[in-house]
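I'd like to ask some things about the structure below.
With one protein chain removed, the remaining protein chains of the complex are shown where they sit.
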Amino acid sequence: MLERIRKAHALMDVACEAMGREINIMEVCGTHTVSIFRNGIRSTIPENVKLLSGPGCPVCVTDQGYIDIVIDLAQRDDCIIATYGDMMRVPGKNGSLETSHRENVKVVMSSEDALEFARKNPDKTVVFVAVGFETTTPATVVAVEQAKKEGLKNFVIFSGHKLVVPAMEALLSGMNNKIDAFLCPGHVSIMIGSQAYRPIVEKFKKPCVVAGFEPMQLIEGIAEICRQLIECRADVTCLYDAVVKPEGNLTAQKLVAKYMEPTDGYWRGLGKIAAGTLALKAEYAEFDAMKRFGIEEIPAEELGGCRCGEILCGLISPPECGLFDKKCTPDTPVGPCMVSSEGACSAWYKYGRRQRR
Amino acid sequence: MSDTNGKKILLAHGGGGRVSNDLLSKIVIPKFQDKTDKLTDAAELNLESNNVCFTTDSFVVKPIFFNGGDIGKLAVCGTVNDLAVAGARPAALSLSLIIEEGLEIETLDKILTSVSTAAKQAGVSIVTGDTKVVDAGSADNIFINTAGIGTKHENANLSFDNIKAGDKVIINGTVGDHGMTIMSQREGIKFKSTLKSDCATLNGLVEKVLDATDQVKFMRDPTRGGIAATLNEIATATGLDIELIEKDIPVDTTVKAAAEMLGFDPINIANEGKVVFVVANEVAEEVLKIIKSDELGKNAAIIGEVKPPQGDPVVEIVTAIGGKRIVQMPYGRELPRIC
Partner (left out) sequence: MCLAVPARIIALTGDKAVADAMGNHWNIRTTLTPEVKLGDIVLIHAGFAIAQVDEEEAKNTWQLFAEIAELEEQEKHKDSPL
């Protein structure tokens, strides 16, 4: 392992030298962010290789308006809210699901558990808080299909599902030209396939490297990006062959395409991203919480002054944001970078003195 | 036990009348015959010295039975261990039961048997107690409070103030076993597993160590919040850094795999049979050897070192790939994650 690490580091050094400037690599995936943090990877790579934590975790990108609607639904005694544990502490305008202290909010580990609540509580409507990226969406769709099959009338989903590639495109086209390459999410790629990043490579000429979550995968992923930068090329490379195929999981893709379609939706701190969110198709409206409860639209959030968009892209550092350490702290987070415990602002707040780049 | 089979606790069992007495004399007292037979309101104790430690703890664990123990065993272990890590030899415990109406008497009997077994193993007597019954819904099956008293070991000179840079941090085995076991049986998470709680009384192990050296600086049982919480407390109280070596922290592979699935970090997860020792560098190897010779210390390891601070004190881990990360004080309630 040490030999592999040494080789990878050597490549990074060569790249830094060749570029003669900082190299900005964005890891789009929140689980990568956690792994980078847990393994202390930033402290082992050259100072000029910057890892930017992109908008890739449902905890960070789920917008305030969405959470507020879930919290409102939780006030209804005829509803059960089934949610992944991740969503419990995401802040709305006034508190989170956890601080709402409602007994009808149930933490589930799978959409199947949510269905089970619906089967066992025929007099209540179970609202499944359907969040997550491409990896998680198929599980939601399977639950909808199952509910349809069983004729379960009291099961609905509130879709906050997000799509990675449109967000990457939005980052590159609008907000930032600082990103040199992407470390692409391993588990999303299982579903969409490594070739899904082909358009980004072609349109923006940025390397896209798919990696798993073990430290060696991450280090070698960063090294592969460096190799491409040295050779002045941009390619899709996959280091996670144990599970990722070029074409992805076709069964899952078909299922999702049958039930859902892309729509414009809000991402916390980033605003509306074109075709970046998934909604149930009109023909499955009976399973759509928005239709069931007459929710017209998800209101835009009011994160007045939050500059997470720029922080995510590495354009500014957290203290340059006017809310940092004032209105926005780990206990009262506003934007995604503070909401996630591994987010840039949260880390800066806690370890300011020992910033590890 | 035939006469209690299928019978349930009634409010009257806590009412102080004939029904109460019946429960006490048939179910409770026989378990602790040695000392409680007199049924006085307060126990008289003859302690070895005037250097006394006193502690109390309440137990509300859910589920009440889990692989490796139950609430009864836990109620003894928790209080005995609190005494042990304070450097005290446990002498006597009190046992206070708050029972929800409707609990099977057989269940109560099982729990009390565990209390008795654990107390015997620790060589400590239950000398006084109390039983209350509350309406169905006002408690969750059973809550237990134990208080414990003990006398200080001659070699116990334990204080945050003694801790210095260079001291070594030792743990007597794998971390996270208890918390993960409880989690695996919790509503909403539930999965079948070979996970087993490490719930055990540690006074024997601690006494062996203290018999051998007076160079133990500090001890604590890393229960809620796991070793991450305990070590952060030590760092904050001493103003010193603690550096852990990730690969040296013992973690059972089943615990590791379950933690990965749920998005937990084993160092944040509760233990009920573990002690974190901070010892002088000179005696670290010797202490490790003593701990390892005990059944409850087979997997013991030196996991880190106290370091001079570079500002605000922190707990830092050197990871398997040589990176460094700061270990935060855990939030306090772990939720299963999918991301």
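Note that the chains take the letters A and B in the order they are written out, and that residue 1 is the start of every chain.
One rule holds in what follows: a contact is a pair of C-beta atoms (placed from the backbone, for glycine too) under 8 Å apart; a residue touches a chain by one contact, two chains touch by 3 or more.
Predicted model, so just to flag it, every value in this text is computed and none were measured.
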item	value
Identified contact with the non-displayed chain, of A:Asn48, A:Ser96 or A:Ser110	A:Ser110
Residue among A:Met12, A:Ile25, A:Ile41 or A:Cys57 touching the omitted chain	A:Cys57
Touch with the omitted chain, as defined above, among A:Thr44, A:Thr135 or A:Ser159	A:Thr135
Among B:Cys53, B:Val127 or B:Cys339, residue touching the chain not depicted	B:Cys339
Option from A:Ala252, A:Cys306, A:Cys321 or A:Val339 whose C-beta touches the chain left out	A:Ala252
Subunit A, residues in touch with the chain not shown (by the definition above)	28-31, 56-58, 84, 109-113, 132-133, 135-136, 138-139, 142, 164, 185, 187-188, 190-191, 212, 214, 216-217, 240-244, 249, 251-252, 255
Interface with the undisplayed chain - residues on subunit B	184, 191-195, 253-254, 256-258, 260-261, 263, 320, 337-339
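Note that in this section only the chains that are shown with their structure count from here on.
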item	value
In the complex with subunit A, residue positions of subunit B that touch it	188-189, 262-263, 265, 310-312, 314, 317-326, 328, 331, 335-339
Residues of subunit A touching subunit B in the complex	1, 5, 30-31, 37-44, 57-59, 84-86, 88-89, 106-109, 113, 132, 136, 215-216, 219, 341, 350-351, 353-354, 356
